[in-house]
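For this view, one protein chain was removed and the others were kept in their places.
For subunit A:
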Amino acid sequence: MKNSTLPKLYEDMRRVRTFEERVGELFVRGQSAGSMLHLSIGEESAAVGVCAAMQDGDTFTTHHRGHGIFLARGADPNRMMAEIAGKDCGYCHGKGGSMHIADMGLGHLGANAIVGGGIPAVVGAGLSARHQKSGAVSVAFFGDGATGQGILYESMNMAALWKLPVMFVCINNQYGMGTRIDQATANPNLHERAEAFGLAARTVDGLDVEDVAEAATELMDGARAGTPAFLAVDCYRFYGHARKDKSPYRAEAEEDEGRKKDPVLRAREKLIEAGLMTEADLDALDATVAKEMDGSIDFAVAGEEPQMASMFRDVYDPSQPEPEPVRVRLDRVLAQG
């Protein structure tokens, strides 16, 4: 018990939850944060449990609901919040936003907001890792909605065919936007699909983050050795699809039941039961986290908006001359006369 990782897992989950709870405050503080904010409250164990199994140098992509995953991989909440607020000090200088956060430094190959769109990139990253003998694993995080996309199966097939160090993580929050999984798929045992492609595959209950971490570690070790893997994490999306969605398509009773499956509360109870932390310890930790996330809002609010001059930057690689807008270029050429 002394070497338990649970306190750290709890802290990471609490940070994700508090961050997500704070995002809405950007609006209260008069910030423009886009209308498409997808919160991962209720899914913290998937992000934190899988990321606990990852190592330095590993890479990953996420779907549109990816704040928590990036935080769990060590993202700076200040720069994340600033990106969501569209500020120059954000991870992508305000040009990506909530749905396109990326950071090469932490191996984040990008959040991709096309359902399934980020999946094949990790197979490519796995190919690079093998080519470069880096020993890195690349992990694709996506939702149950993406299991309807052909790209997932194309990617799993090639990952298995070429025995690449790749792991597919399906965060099954039961809903693809407003459609419950049993309305979208006849066989909801998602890991069986991966098994059919020759991957090592499991489904784990997301209620207990330690279960998730254990399953993820086992599968990821295999992936690192060349057996690509698939892990489905069962959880429940506590709130609507995006910020303004009050989820009228599902019954309150269902939501009440779903929200009982709370991985953060469960970890808290386990910590107390095991005597690893007291209620007071946990309250103090929560307060520290709350302060940190409040700080991220302050940081984002204080940040500068991007300069207009950055508009045309990074359309093409900066090692080449900046491409001028067509008309600017013509004016210049014609002025040479």
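Assorted remarks:
Note that a residue touches a chain if its C-beta (ideal position, glycine included) is under 8 Å from a C-beta of that chain, and two chains touch if they have at least 3 such contacts; residues count from 1.
Rule of thumb we're sticking to: contacts and distances are computed from a predicted model.
Comparing "Glutaredoxin", "Carbohydrate ABC transporter membrane protein 1, CUT1 family", "Pyruvate dehydrogenase E1 component subunit beta" or "Recombination protein RecR" against the UniProt entry of the hidden chain yields the protein name "Pyruvate dehydrogenase E1 component subunit beta". Among A:V23, A:L37, A:M81 or A:A102, the one in contact with the hidden chain is A:A102. The chain omitted from view is touched by exactly one of A:G117, A:G145 or A:P228, namely A:G117. Considering the full assembly, A:T59 is the residue among A:T59, A:N78 or A:N173 that touches the omitted chain. Which of A:L37, A:A129 or A:A300 touches the hidden chain is settled by the complete complex: it is A:A129. Think of the hidden chain as still there; on subunit A it touches residues 59, 61, 90-96, 100, 102-104, 109-110, 112, 114, 117-129, 131-132, 138, 150-151, 154-155, 157-158, 161, 313-320, 323, 326, 329-330, 333-337.
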